[in-house]
Every structure is written in structure tokens, then in C-alpha cells.
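Omission of a single protein chain aside, the complex is shown with its protein chains in their original locations.
Let's look at chain A:
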């Protein structure tokens, strides 16, 4: 088959994809294999001694109460970011998809947050919620008659604030895709539904939402990766995993164990566990959601 497209050049196609394959091997597969290997060893910092320990790193991991609380925090956080973030973005995208005056301005105003670096976003949210000097604790105390909102000492609030910041940071991205998805929903369908007497709520759930399913399933996946991996910068800037490990998500715990405490084997085991969790969730999602997604009009 290939011979037809590249007559006389049997190896040309392989040569052409070689650079991409090389990058994938060097930057993805290589480190992955190395992580698997290292998760079976314990080594001293600077690698002077490396001892094979079998699955001891994993045993240590699953018997650690800190790790369990990190798993719970990660799932709470991800649920908030994915479900909360996608619902809000969809609602906003729906509003932005109207033919009103100055819609371009609103679109830009709501989308540009995505262009902010995690560091800047983290600093903005951290200063808004700063217990002694922030605007939000001040407003909360005025409204509630003296309640002190202090996320530096309250783990639940800290997790909520970080999750809110992470959701906000991702809004722009989600809105762009939903908006594109919405603009692909043909007006005729909605008009037809209107003619048949469907309310706008019903039209949305019966027509728009199903037609958005490819977009939604894509965004679900991207947001899951975001909630698991890319929130590192935000956490590092805002809470450093505190207070009392309340915001120590899996990826942040991995960083502390691997790069601050230099326990490479222990951190490699954690990275593999995250990989497995993500893979399982991704496979389930691809199986269920994608099969049900409606790709054609």
C-alpha cells in the first residue's frame, strides 16, 4: 500500500516519521521505562548506592496515610475543576453565542484568562484571599459580621480556593471549545425544535447538548489531565501543599518526595500509580463517552 504512495522509496515513510518517533522515545518512552525501573529500587541522593527492593516502594505508598489523604484531595479537586469548570464554561459559552451587540468584547474578556501564566494567576488569587490583607476575607467579614476567612489555617478553604483558581484559569480554554462546538450546531435544528413547541431548555438538552458531545468528551479528557498534572504551578505558588497537606495533590506530593526529599524510587512509584489511574479513567472515558458521542450531523 505504501509502495503506491511512495513508489521506489520503501523506507521514505519511516524516515519521515523518524523525528517524531525519536522525540517520543527520548522524552516519553525512555523516561517511562526508567521510572518503572527506578520504582523497584531505593537509591541514595546522588546515586551512590542503589538497592533493589522489589515492590517495597509501593507497599510504603499504599500504607501511608498521607498518600491516602493526597488521593482523596486529588479526587475532590479534580471533580470540582472538571464538573464545575465544564458546567460554568458551557453556560458562559451559551451566553456568548448570542447575537448581541459587542459580543466580541465579552468573548475576549472571558477567554483571555487562559493566556495568564499559572504563576501570575496564583499570585492574583493568593493576594485576593490573603488572610490579613486580602479583599475577599475583608468582604466576607463585613458581610458575615466578623467571620475570619483564613485559608492558611483551614485546609478545606484552601482546597476550595485553589480549585476555584484552577477552574478560573481553565475557563477561557473551555469556553473557546464550547463556543466553537455551539457554532457548529445548525440553526435549522433549533428552529425546527421551536416550531415543534420545545422550550429553549428542552431544545438545549435534546439537541445542543448531544451535538456537543465530541467537544464535551474532548474537554473532559483535557480537563482531567489538567487537574491531575498541570495544576502544579498554581499549587506551588498558592499553598505549597499546605496547610497540613490539605492541598498536597498527587502531582505535588510526587514533586516533594522526588525533588525536595530526593527519594527517587518512592517518587517513581507514585508517578506510575498516577499513570495507571489516568490510563484507566481515560480508557473508560474513551469507551463510554466516545461511543455515545455524535460526530456527524
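Keep this in mind: a contact is a pair of C-beta atoms (placed from the backbone, for glycine too) under 8 Å apart; a residue touches a chain by one contact, two chains touch by 3 or more; residues count from 1.
Keep this in mind: contacts and distances are computed from a predicted model.
Novice: The chain that is not shown, which UniProt protein name from "Inner-membrane translocator", "Transcriptional regulator, PadR family", "Ethanolamine ammonia-lyase large subunit" or "sn-glycerol-3-phosphate-binding periplasmic protein UgpB" does it carry?
Specialist: Choosing among "Inner-membrane translocator", "Transcriptional regulator, PadR family", "Ethanolamine ammonia-lyase large subunit" or "sn-glycerol-3-phosphate-binding periplasmic protein UgpB", the correct UniProt name is "sn-glycerol-3-phosphate-binding periplasmic protein UgpB".
Novice: Looking at the whole complex, which of A:31, A:84, A:131 or A:214 touches the chain that is not displayed?
Specialist: In the full complex, the listed residue that touches the missing chain is A:131.
Novice: Among A:9, A:68 or A:261, which one touches the chain that has been omitted from the display?
Specialist: Missing-chain contact among the listed residues: A:261.
Novice: Can you name the residues of chain A that touch the chain not displayed here?
Specialist: 42-49, 51, 126, 130-133, 141, 145-146, 148, 152-155, 238-246, 248, 256, 259-263
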